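In this view, the complex is presented without one of its protein chains, the others remaining in place.
On to chain A.
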């Protein structure tokens, strides 16, 4: 079976800085991989590579056995939770529809019925049909994020990329998003690459973890990666990993000196989380 993602000897440089190198990673269909690490460690950049927006500096990348292309419908994307402008002139179903063919050129007059069915199905998958005709700006943060999930699924993706989709959501809404994504990969065999600051909300569903710190990384199951020895080596400082009631707590990584001056490179999306890192 073709792996959903195949990185070999992958390296990414931004200017003089190497974000990561010699990264080998195969992700099987239906696998759920969480990408962890401090700001500026190249998590978002990894997604950009998989989206075909950035070329690797060295090595190869394959998505469904092919070179990543911009705007392929086999790859879905969930952006960081960010409230839509209250006056955005779109209904829920329009937002989802843009995820389906918003990147296509031409008048798009053909296949209206099929398009409507696809949008309907995506809305149904996330239980968002009730408010699909309401202006998106009038919806709550949780409802908007459901629409984002529907928007990422409407193209029937084989690979789903999520960039901190839980940020600024409360625990109940975090659980909803994780459940929706988990259901999708179980029912449709969609591989998931889930960038997150926090492992615990996805811990029950995650298969493997890619932990990136300042060019160093570990790949493996949560039990393999999340050990005091591993993280101390990644952060190059004393880090303790504690397991409390099924949750994994990392103590000491906050003070690690890896955050300096690098967070800007990952784009504005990660800026808001730097306050927590200081």
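Criterion: contacts are C-beta pairs under 8 Å (C-beta built on N, C-alpha and C of every residue); 3 or more make two chains touch, one makes a residue touch a chain; residues count from 1.
Here is the rule we go by: contacts and distances are computed from a predicted model.
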| item | value |
| --- | --- |
| Absent chain [UniProt protein name; select from "Phenylacetate-CoA oxygenase subunit PaaA", "Metal ABC transporter permease", "3-isopropylmalate dehydratase small subunit" or "Tryptophan synthase alpha chain"] | "Metal ABC transporter permease" |
| Among A:144, A:158 or A:190, residue touching the chain not depicted | A:144 |
| Sole contact to the chain not displayed, among A:94, A:121 or A:156 | A:94 |
| Touch criterion as defined above, residue of A:13, A:103 or A:116 at the omitted chain | A:103 |
| From A:20, A:77, A:194 or A:235, residue that would touch the chain that is not displayed | A:77 |
| Absent chain, residues of chain A that touch it | 36, 51-53, 69-71, 77, 79-80, 82-84, 86-91, 94-95, 98-99, 101-108, 134-137, 139-144, 151, 168-170, 172-173, 196-200, 248, 250, 253-254, 269, 273, 275-276 |
